[in-house]
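Excluded from the complex is one protein chain; the other protein chains are retained at their positions.
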Amino acid sequence: MSARRKIRMGMVGGGPGSMIGPIHRMAARLDGEIELVCGVFSSDMEKSRQTAEACYLDSTRTYSSYPQMIAEEAALPEGERMDFVAVVTPNHLHFPVAELALKNGFHVLSDKPATLNMEEAQRLHVVVRETGLCYGLTHTYAGYPMIKQARHMVAGGQLGAVRKVLVEYPQGWLSGADVEENSKQAQWRLDPAQAGVSSCVGDIGSHAAHLSEYVCGDVITEIYADLNSVVAGRQMDDDATVLMRFRQGARGVLVASQICAGEENTLKIRVYGDRGGLEWTHSDANTLLYKPLDKPVEVLRAGGAGLCDLAAANCRTPAGHPEGYLEAFANHYRNFAAQIRARLESREPDAVALDVPNIVDALRGMRFIEGTVKASTGDSRWYTLPLIAGIE
Amino acid sequence: MSARRKIRMGMVGGGPGSMIGPIHRMAARLDGEIELVCGVFSSDMEKSRQTAEACYLDSTRTYSSYPQMIAEEAALPEGERMDFVAVVTPNHLHFPVAELALKNGFHVLSDKPATLNMEEAQRLHVVVRETGLCYGLTHTYAGYPMIKQARHMVAGGQLGAVRKVLVEYPQGWLSGADVEENSKQAQWRLDPAQAGVSSCVGDIGSHAAHLSEYVCGDVITEIYADLNSVVAGRQMDDDATVLMRFRQGARGVLVASQICAGEENTLKIRVYGDRGGLEWTHSDANTLLYKPLDKPVEVLRAGGAGLCDLAAANCRTPAGHPEGYLEAFANHYRNFAAQIRARLESREPDAVALDVPNIVDALRGMRFIEGTVKASTGDSRWYTLPLIAGIE
Amino acid sequence: MSARRKIRMGMVGGGPGSMIGPIHRMAARLDGEIELVCGVFSSDMEKSRQTAEACYLDSTRTYSSYPQMIAEEAALPEGERMDFVAVVTPNHLHFPVAELALKNGFHVLSDKPATLNMEEAQRLHVVVRETGLCYGLTHTYAGYPMIKQARHMVAGGQLGAVRKVLVEYPQGWLSGADVEENSKQAQWRLDPAQAGVSSCVGDIGSHAAHLSEYVCGDVITEIYADLNSVVAGRQMDDDATVLMRFRQGARGVLVASQICAGEENTLKIRVYGDRGGLEWTHSDANTLLYKPLDKPVEVLRAGGAGLCDLAAANCRTPAGHPEGYLEAFANHYRNFAAQIRARLESREPDAVALDVPNIVDALRGMRFIEGTVKASTGDSRWYTLPLIAGIE
Partner (left out) sequence: MSARRKIRMGMVGGGPGSMIGPIHRMAARLDGEIELVCGVFSSDMEKSRQTAEACYLDSTRTYSSYPQMIAEEAALPEGERMDFVAVVTPNHLHFPVAELALKNGFHVLSDKPATLNMEEAQRLHVVVRETGLCYGLTHTYAGYPMIKQARHMVAGGQLGAVRKVLVEYPQGWLSGADVEENSKQAQWRLDPAQAGVSSCVGDIGSHAAHLSEYVCGDVITEIYADLNSVVAGRQMDDDATVLMRFRQGARGVLVASQICAGEENTLKIRVYGDRGGLEWTHSDANTLLYKPLDKPVEVLRAGGAGLCDLAAANCRTPAGHPEGYLEAFANHYRNFAAQIRARLESREPDAVALDVPNIVDALRGMRFIEGTVKASTGDSRWYTLPLIAGIE
């Protein structure tokens, strides 16, 4: 056996009926750097065992609760116990699981949003800082190589000063009035106790906001928000428009909606500076359009010519062999595993490893979600997002 | 000689250096229904003559001013004088030319926006009503057959109740700080005396607003507007975001910008109801995507199968022979000429002839432009557009 | 009246039920350089009069036959008579009309293919040479500005030595077994007496062959052809594949078919040299993709940055205002009119005026059509196209 070994993952959530759980597991497997060694996939032990068996997981490491898992894994010898916990539950469990895992010495890779609210996020921040452990957040779309290329080009000044950001995330799957009855996915996302203060912004708007900050290398500081519950009877927003101002002066428009009937999942971002623009669309994720002012548009391609190191390091195949959602997700898993490996090997992680959304993104994301809800109620004016202690 | 004859057009504006003048003339020519018989193409008689000569126009009917043209044409026998005036000047002349023409018995087809401000628009409304003459407004994009098809499908209930409208009009041509120095087009559009209270909303946002009302068969009643002068030193907006509420309950987001570097002229509209969505993009103008909820998207095509009568009547070629901007423009000219011809023949115009933006669109357009400027200043709140006497 | 005047056109063909007649007339009108002064639109005088009236044409110049038209027009004073004849009949009349017109001093602009067979084409060549008059052929697709740009880039060596040409023209409109019964367009195209030896190659394959020669600035010298009558009962080909070798060494594949059910009219050409490739597709006619080897693809756009003079001269609107089929057609008309005008003004036509398919293209086109039929029968081997006396 080689001294080198796979990074060991425990999972909380992702049992039968979960949409995102299998996606996390596929993403974790793809590059062969991570091994699922234990889990609690459901609060129902029978369901949890079903998932464990489907994953060919040792039944002795299928646990009945996350506190049990964390306790028992912590008790295992270093050469056996899990290295990190993947948190793939509904939102309300993200924080308690992450907190307990970190406090017991386990790194955490969590689905987004990081917590149920800003207060939890700030407590999580403290824990991450105090433990010094790795914390990652799976804002999937930042895992795409052409998004990394976009960030590189903005940072390198190829667009000049950024003036305008257009980001949109139209979905149609919550169009039907009866979708809550038939879909487990819809149920918890429309339940404030499980989802938090926002459905649409929490679920997809937060992805769009993160993407705009990531690509621009900037921070949203002020917003005007218009959140709507379009389908009658919903307690939470299923549609949102947010006007944004960024620290460095750019303006943005974010449209997220779950009631755009007939739309799938076509997140799209466009960024314009005084010297050119960029455009990326999820449905053509391997392409980045670069639009220099008064010159022909250039079509940059994943795996192709002219990519920066970070983008190239997040491609697995030559240009023309499309990579997709699972590969973007897998980039976060692989890069997060590389952070952990660097620790195991007592060295600094490289830039590729560090390029995973982290606790700072977690804080900003929760600030954004809560901010849109606040901005959208009462006076309905421009709202200055509060500074976050410790990071700003 | 047949008793039937071409409809006779006089033109004001569109001399050397004009962008839109030649487009109006090509549009007027395409279908062979209209004949340019006279004009005053520039305030400089020498320039006006250049254009007249380039149009092979009789020099005796090239005039030195629009009052002269209107007076002399009115003095010609009925069998010779022009039937209508095409107004293609900068905005500040739209109203005085249109008013004088109408008062002297000439129909008017005007470039948009109809007037410099709402007060002029209301005066124009009175004149149109009192003279009973034909008044048309060249909101080009409503001339596209697939837009007419979209309107038909919304009206027919194929989307169910409309909930959401996304309309965007990104351009990049005003990105450069020095464009005003080099472009006559930029100069007058950024000069309030010639353009009115708004550059971006007046020039392109008003097209987007009209398109959303036309497709939805609905009226914008409330707005929240964020207008910006992004390029330093400009007196007027070059970027605008407008949130909209429609009378029948739909919400909308309108993004118009002239500083999206690298963008051409890609007006795009998406409409979502509870049963499906529609999408049309100017860069692929012969296609309309119909997105029924939970069924495959259908690709409707100009000249192709499944079009309504109005759409089909505005196509000239079989599917696969792309028609473009000039054909959309020509549809308005041809249909407006058919209105005039119906009068000449003492019969009612048909639905195709009547499908030209008119004085009601003119009023709503000016209300929208002024409304965005008002809504964008001061308190920055939602703003209820005032009712327009006589049409609402 | 200015001494300058419109160029005067007479038309043969294009009466009620014609598809291409109205297109020729719209193309002739668009730029205001040409005036329809006379015509014989149908062999049935009543139908001819209908079209004349719809065109607001003087009834005294609606003729009962093309010999009559040519004779009577020739008898008119120079200041009145037509300058050229537009031939828009079914194929079998192209030659006799063109020949008689030329022999009587009229320039000719003809729909394609130029004649019914090669023997006629050679006779036409003699007449054109002997009369010295202008002869143009409306291979529409060569009228698109981005095709002109492609030709320019190949000629300028941007692709290096051309190695491979892929050209395809799939249509579906002849898929149905009963289309001949219901469509006048289908009837004559599938009747050898009217269409010539080939339907599919004659009607659309010849466009594709011309386009490949035009873009490459090269000549097809050898072919292997596989022509099929896919729908039972047809005397003529409705499907064709032709392998091609060009004089300068490139190889090509041409696919033309009228039985590709569901296809519209999507002519597409791709050219590859040792340093890069080009791609143009009719459904996105305002775009030319330039694919330099090992660099990002560039998107060249009609009306946009980086176009050669010839391409720019064939655009009417800024980038983002799509021009289409009628504008491409109109480019040929406008440029042909400019040839005639140069003669009227006793000067050499410029490069833009001369850029209209001519008698050399006519000869090569007929050689190609006949060649594919010959190559496709009997031994079915590679076939060397015979040299054409006088041009090669």
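Residue numbering begins at 1 within each chain, and the chains themselves are lettered A, B and C in the order written.
As a convention for this text, contacts are C-beta pairs under 8 Å (C-beta built on N, C-alpha and C of every residue); 3 or more make two chains touch, one makes a residue touch a chain.
Source: prediction; values computed, not measured.
Per the touch definition above, the residue from B:A177, B:V299, B:A351 or B:L387 contacting the chain not shown is B:V299. Screening A:D44, A:E119, A:E264 or A:E348 for touch with the missing chain picks out A:E264. Which of A:H282, A:H332 or A:R364 touches the hidden chain is settled by the complete complex: it is A:H282. Residues 1-2, 4-6, 19, 22-23, 25-26, 29-32, 36, 52-53, 55-59, 171, 173, 263-266, 282-286, 301, 304, 316-327 of subunit A touch the missing chain (whole complex, contact as defined above). Counting the whole complex, the residues of subunit C in touch with the unshown chain are 159-160, 163-164, 166, 168, 170, 172, 175-177, 224, 226, 228, 230, 239, 241, 243, 251, 253, 255, 257, 259-263, 270, 272-277, 291-293, 297, 380-382.
One chain is missing from the display, and on subunit B it is touched by residues 290, 294-301, 304-306.
Please note the rule applied: only the chains that are shown with their structure count from here on.
Taken as a contact graph, the chains are fully connected, with every chain touching every other chain. Taking the CA centroid of subunit C as reference, the farthest chain centroid is that of A.
Rotation angle, subunit B onto subunit C, C-alpha superposition: 180 degrees, expressed as a multiple of 5.
In this assembly, the C-alpha centroid of subunit A lies 55 Å from the C-alpha centroid of subunit C.
Rounded to whole angstrom units, the spacing between the C-alpha centres of subunit B and subunit C is 35. Subunit A and subunit B, compared by their mean Cα positions, are separated by 44 Å.
Among the residues of subunit B, those in touch with two or more other chains are 263.
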